[in-house]
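Please see the structure below; I have some questions.
Every protein chain of the complex appears in place save one, which is left out.
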Amino acid sequence: MAEPAEHEHIVSKKIYITVFLVLWALTLITTLVAFLDLGPLNTPVALLIAGIKMMLVVLFFMHLRYSGRLSQTIAIAGLFWFLIFVTFTIGDYLTRPWPS
Amino acid sequence: MSHSEITTPTSHLQAHFQTMEQQRETSVVGMWTFLATEVMFFGGLFIAYMVYRLAHYAAFAAASKELNVTIGAINTAVLIASSLTMAMSVHEAQEGRRKLVIIFVILTLIFGLTFLGLKGYEWYDHISKHEAPGPSFHIEPDKVRGDARSMELFFGFYFVMTGLHALHMIIGVGLVSWVLYQAWRREISAHYHNPVESVGLYWHFVDIIWIYLFPLLYLVDRHP
Partner (left out) sequence: MEPKEHYLNVNYGIRSWLLTTDHKRIALLYMMSITLMFFIGGAFATMIRLELMTPAGDLVTSDTYNKLFTMHGIVMVFFFLIPSVPAVIGNFLVPLMIGAKDLAFPKVNLLSWYLYTTGAIITLYNIIIGGVDTGWTFYPPFSSNYSNTYVVGAIVGIFVAGFSSILTGLNFVVTIHSMRAPGMQWRKLPLFLWSNYAAAVIMLLGTPVVAITLLLVAIERAFHIGIFDPNLGGDPVLFQHMFWFYSHPAVYIMILPGMGVISEVVACFSRKRVFGYSFVAAASIAIAVYGFLVWGHHMFVAGISVYSALIFSILSYLVAIPSAIKVFNWTATMYRGAISYKTPMLYAFGFIGLFTMGGLTGLFVAALGVDVHVTDTYFVVAHFHYIMVGGMVMAYIGGLHFWWPKMTGRMYPEAWAKLSALIIFLGFNLTFFPQFLLGYLGMPRRYHAYAPEFQVLNVMSSAGASILAVGYVLPLIYLLWSLRYGKIAGPNPWGATGLEWQTTSPPPTHNFEETPIVTEEPYAYDKFPEVEIVA
């Protein structure tokens, strides 16, 4: 077993397995919750759960929690730009007075 | 670089880099940058889907019910498992344990191919039920909510979104196979495992796309 290179953080197997189990649990939850009638909240709840799953994968499986500033900035930038696109586009549709 | 040569910590250092650390950083940053572009690529598609789902909710909800939730959920679980094995293979590469790297990479491939197999079955099923958009599209009148044309649009998005995702999975399977080949040929070590790390990032990203696709497509409106 060789020494790892410098500046590299090795995430423990325990964390990986914990994250994996949480992801499976959240998958089960989101599937079951879909069968409940939460009215207009169904979609936001589903997206929220998906968002949590995404954060877990990004932070732990993709090591972003332990990565340099640059990688973190790039990941946030991608998300931020997507949000610009969504906001301004959907914003147009939602502010039209006439029926769509 | 044949596997009979003795590898040193810097035997994989490319000429235009100063240190292995610089090379590693660069490959990780390069992959994150590429993934940011993929966010925008899929993002455009997601936005188009969102706009139409808002406009034709009833039709989209009814069409979504035709998707097989069980297979969708199982596939989600399979992909998450593949992300676990991929992360494990990076861990083992960092520790320099070649045999375990190979085992975890093979498991990742198995899970990935399982996903593609199940997805292929779903597609076959939808196509034989005339749910693929185009001239042969047909929905039973009693299943139609909203209008049939909007339900066809849902299926159009279903096939394009899962198709694009599947294409990325296939590319991922190719990349992971290449990592397997590298590990087999002893090119991967504790000093040099950039391929495992960067392919890993790509693989997890494709998993994240599915993490969103599953609720957006399969779970629109499942309550009785």
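Think of it as A and B in the order they're written, each chain with its own count starting at 1.
Rule of thumb we're sticking to: contacts are C-beta pairs under 8 Å (C-beta built on N, C-alpha and C of every residue); 3 or more make two chains touch, one makes a residue touch a chain.
What you see is a predicted model; the values in this text were computed from it and never measured.
K.L.:
Just list which of the chains on display the missing one touches.
P.N.:
So, taking every chain into account, the missing one touches A, B.
K.L.:
For the chain that's not shown, point to the residue among B:Met40, B:Ile127 or B:Ile170 touching it.
P.N.:
Only one listed residue reaches the unshown chain, and that is B:Met40.
K.L.:
Among B:Leu13, B:Val29 or B:Ile71, which residue is in contact with the omitted chain in the full complex?
P.N.:
B:Val29
K.L.:
Can you list, in ascending order, the subunit A residues touching the missing chain?
P.N.:
Spelled out for subunit A, the touching residues are 70, 77-78, 81, 84-85, 88-89, 91-93, 95-97.
K.L.:
By the contact criterion defined above, which parts of subunit B meet the unshown chain? Give residue numbers in ascending order.
P.N.:
Counting only subunit B, the missing chain is touched by 15-18, 22, 25-26, 29-30, 33-34, 36-38, 40-45, 47-48, 51-52, 55-56, 133-135, 147, 149-150, 152-153, 156, 160.
We take it that only the chains that are shown with their structure count from here on.
K.L.:
Measure off the straight-line distance from the CA centroid of subunit A to the CA centroid of subunit B, and report it in whole Å.
P.N.:
Here subunit A and subunit B have centroids separated by 15 Å.
K.L.:
Can you tell me which positions in subunit B touch subunit A when the two form their complex?
P.N.:
So the residues of subunit B in touch with subunit A come to 9, 20-21, 24-25, 28-29, 32-33, 35-37, 39-40, 43-44, 47, 50-51, 54-55, 69, 73, 76-77, 80-81, 83-84, 86-88, 91, 94-97, 189-191, 200-201, 204-205, 207-208, 211-212, 214-216, 218-224.
K.L.:
Could you please specify the touching residues of subunit A with respect to subunit B in the complex?
P.N.:
Within the complex, subunit A touches subunit B at residues 1-8, 10-11, 13, 16-17, 19-20, 23-24, 27-28, 30-31, 34-37, 42-43, 46-47, 49-50, 53-54, 57-58, 60-62, 67-68, 70-71, 74-75, 77-79, 81-82, 85-86, 89-90, 93, 100.
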